[in-house]
Structure formats: C-alpha cells, structure tokens
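Apart from one protein chain that is not included, each protein chain of the complex appears where it belongs.
Chain lettering (A and B) follows the sequence in which the chains are written, and residue indices restart at 1 in each chain.
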Amino acid sequence: MTERQTLELITVETLLERVKTLHTQGYRLAQIGAANVPGYLEVNYSFAREECLLTLRLQLAGEEPCVPSVSHIYWCAVLYENEMHDLFRLKVEGMAVDFQGKFYQMAVPYPFGSRKAPVAKPAPEPRPAKPAVPARAAAELAVTA
Amino acid sequence: MPRTVIPFGPQHPVLPEPIHLALVVEDELVVEARPSVSFVHRGLERMVEVKDYVEFVYVAERICGICSFIHGQTYCQAIEKIMNVPVPPRALYLRTLWGELSRMHSHLLWLGLMADAVGFESLFMHSWRVREAVLNIIEATTGGRVIFGTCKIGGVRRDIPNERLQQMLGELDSIEKDTREITNVFLNNRSVAGRLRGVGVLSRQDAHELGCVGPTLRASGVAQDMRQLGYAAFGDLPVEPITRNEGDSYARCDVRCAELFQSIGIIRQAIARMPDGALDTKVTGNPNGEFIARTEQPRGEVVYHIKANGARNLQRFRVRTPTFANLPALLKLLPGCQLADVPVLVLTIDPCISCTER
Partner (left out) sequence: MVSLAMPRLVLKWVARKPSTSRYPFEPRKLLPGSRGHLTFTKDSCVFCGVCAKKCPTGALIVNRAQKEWTIDRLLCITCGYCVEACPKGSLALAAEHVTPRATKDREVH
C-alpha cells in the first residue's frame, strides 16, 4: 500500500476538538514536533492509521507561545510535550505528567528556544553566471593550515 | 505499608544504554516509576546548522549504534523525496538487504540482552556468537561492523558483486541453523519461559492508545509494519507483519524470533531478484520543501520530519525514534510488577536510549 500524507493548518482553539475526533476515529499518535520558522513557532501533531499520516499544523506567533495539552486524550503525549517545553520554551497547559522543566536537564536551558539562537541560513539568491577565471579558481582552492 | 525508593540505572548491568528510573516499591511490589532521561542528549538535531545536507548522512547514521543503517536510509529517503531524485533499483535492493541484515543483528543483540536480564549468561554468549557471523557479513560488504557508511543521497556508495551475494546465501544457511538452535531455547526452555510468560501484559487497546510501535505493538495483536508502505524494495518483496495475541513479554520475544527468520527469507528473495544497473543518481542543487519519512527500524516505526528552504543546510531535522514511542508503555507496565521483573520489562520494549535522546 502506498502512503498518503495530508497536512492541515489549524488554530489553537480548534486543536483539542480535532484531536478528540481523530482519537474516536482510531488514529494513533505518531509524533508531536516543533520547529523554529522565521516569524513563528510551528507545532506539528502527526497521527497515523494504517497507511495514512495526517499532520495538524499550528503556527504560533508571539513571544510566549502557549498550547493546551492533549495528554488527557492521548496519555503518551506527555513525553512529547515535556520535550517541546524543555527545548523550545513552549508553554503547554495542563499536562497530565509535568516534569517542570526537568525532563531534559541540560547545561544550556531551552537550547532551541531562544529567539536569538541561529536559525538555518536563509535561502541563497540565484547567482548570476560566472565567467571562467582559471587562475583565481585555483588560488581559492588552496587551504592553508 | 512503608515505601522505599530504589534508583534503577543509569548504570545497571542489564541496561545497554543509560536511563534512570526511580522505582517506588512497597516490599517487592513496584508502585510507581519516575523516569529520568537525558544522560546521552547530544543535541544532534541542531547539527543541521553546522553540517550541510550531504554530510548530514554521517550524523544521521551516528544517532544510534544498533539501528544505524536504517537511520541513514530514512534520512536519504526523505531528502530524495524532497528533491525528487529517482533511486536506481539495484540501490533499492541493496539498501533493503543491508536493512534486513541490520534488523537481524539488532534482534540477535536483543536476544542476548534478554538472556542476560533473566540471568542466563551462557545463552547470552551463544546469541552474540551467532551475531558475530552477521557482523562479519556486514563488515565484508560495507567496511564497518556497526556504522555501515554505505547509504548516500541518490543511492548507495558500494556494490556487492554477484559472486559475493551467492557466497552470502551459504553463510545465511549456517546463520539460520544457529538461530534456530537458540530461538528453540528461548521459546521452549522452562526457566526462560517462566520469567517471560505473563509478565508485562499489554492489551491491544492499551498498545494502540499509548502509541506503541514495532514488535511491542505487534505482540499485542495489531498488525502494523511500516515495511508495508513499500519503501526501498519492499514494493516488490511484500512483508506480512508477524503478530501474536497474548501481549506479554513472551509474545514480544516470540515476535522478534519470528522476525529473524522473516528477515533471512527477505534477504534470500532480494538476492534472487537483485537487478543489475547503476548504484546511484547524481544529485545537484539544494533541497527545498519538506517531507515526513517513515520506515521500520528493528524497534518500530521511526518518523523523520525534514524541512529545507533551498540553502545548503537544512532548516529543521526532527526524529521521532521508536523507543520514544514505546517509553509510555514502559511507564504504564512498571507499576504493579515485582522488583525482579523490572529488568525484563525494561528490556522487553527494546530500549535504545541514545536514539531517544539524540
């Protein structure tokens, strides 16, 4: 069977209702992950059933993003939510098991969460065609210790 | 009844990797288990900022030592899907072959650790002796025993010549004979069965609710195997998920033993049907887009979510490893068990903590 992947953009208000519907339809929680995109924090909830993978995407703007916990619907979400809190400084309200920030104990708190942390380099602009200059190219390749 | 807190781990003879469980016990009955992870958190997800997307295969392979090849393969599959790179059929079959060899070595390693957990050290040694034969095949064909280093974006880096494949068939026959001897002991020996039967029963409903994957899910009766998605050569070599219904540790052991023989069968079929042709497709440019790739590791389903924006470095690399999905099952199984069953329960989900914490 070939895989079918769908992506749905939702808002924080509709999250719990949507997750509850998927739970009654028999979906298994596959993963909950966050990503720092320039401008907002993106949170993806992936659910799997047979060959379908359905992803719900939240885009949270602002300095203190906050989501409600889905752990009273899927208990296994506690691990993902604690991890997102410890790495991204994402506030999750109402977790069934709250580690209070001690799930991942690291020397640097919230390593992915600082807005000053480097994000991936932006996409490069298309380069104009370079004329061939053999002597310069050879000098560029020399690596000095 | 007064309660005592016994720390289990992070250094413990049965644990392959460090995890800490604070077990709250009343006499010998475990009442609660509080986990503490992050002993091997290396922050590999942020390595995307340093290594470009081509070199990152090496980092992805080194997330785990036991399931390393399939990590590299899943990463390559995700990038190939984003960049629309067609992989030649011979490379797909070779990846399948190495993936199944990786699965065999992982299950044999697990069998040894489970024997060690119940105290059966000579069986542990025998399992790892059989595993040495598999590692020798892997080293002769890929160059490394643990980190294969053969998967790259667009295909594979090394070929296995056809004469070597025929020789591998003979080696597989002797591995199968040895595996049959040790799985016979695991499944029929009274002392092993006494430690495994009825321990840690996970019902079908619970396994599904807690998000379990892999043999932990299949031993509770749910027939789900990511190899049915048809990635690599599994479109031509269909895989029937192996299930049991009891959901206890004995059933999980039984599923893994049966999967060993299933992998040997898949490797034989792959060798028989190996197509000739190129080994890789040249890849130029940078990835732009995102994809979620799922494959079946020895421990279950691994989810790779990769986002790229056209730069040389990826934007986000998110791995959800199967042990991360099976940990909630462990936390639900521990309360109510005897203290002596804790090593059996911790090993029965096949924990790979270095994968979990990346």
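FYI, a residue touches a chain if its C-beta (ideal position, glycine included) is under 8 Å from a C-beta of that chain, and two chains touch if they have at least 3 such contacts.
This structure is a prediction, so every number in the text was calculated from the model and none was measured.
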Which of B:81, B:157, B:268 or B:312 touches the missing chain? It is B:157
Sole residue of B:11, B:84 or B:122 that reaches the chain not shown, by the stated touch rule: B:122
The one residue from B:26, B:121, B:139 or B:173 touching the chain left out of view is B:139
Which of B:149, B:265, B:289 or B:310 touches the chain that is not shown? B:149
What residue numbers in chain B mark contact with the hidden partner chain? 51, 55, 58, 122-123, 126, 129, 132, 136, 139-144, 147, 149, 157-158, 181-182, 184-185, 188-190
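One rule holds in what follows: only the chains that are shown with their structure count from here on.
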Just curious, how far off is chain B from chain A if you go by their C-alpha centres, in Å? 24
Touching residues (chain side chain A, partner chain B) in the complex: 1-3, 5, 26, 28-31, 33, 35-37, 44, 46, 48, 50-51, 53, 55, 74-76, 78-79, 102-106, 111-112, 118-124
In the complex, go through chain B and note every residue touching chain A. 36-38, 41, 43, 45-46, 48-49, 208-211, 224, 228-230, 288, 292, 294, 301, 303, 305, 307, 309-316, 318, 320, 324-325, 327-328, 332, 357
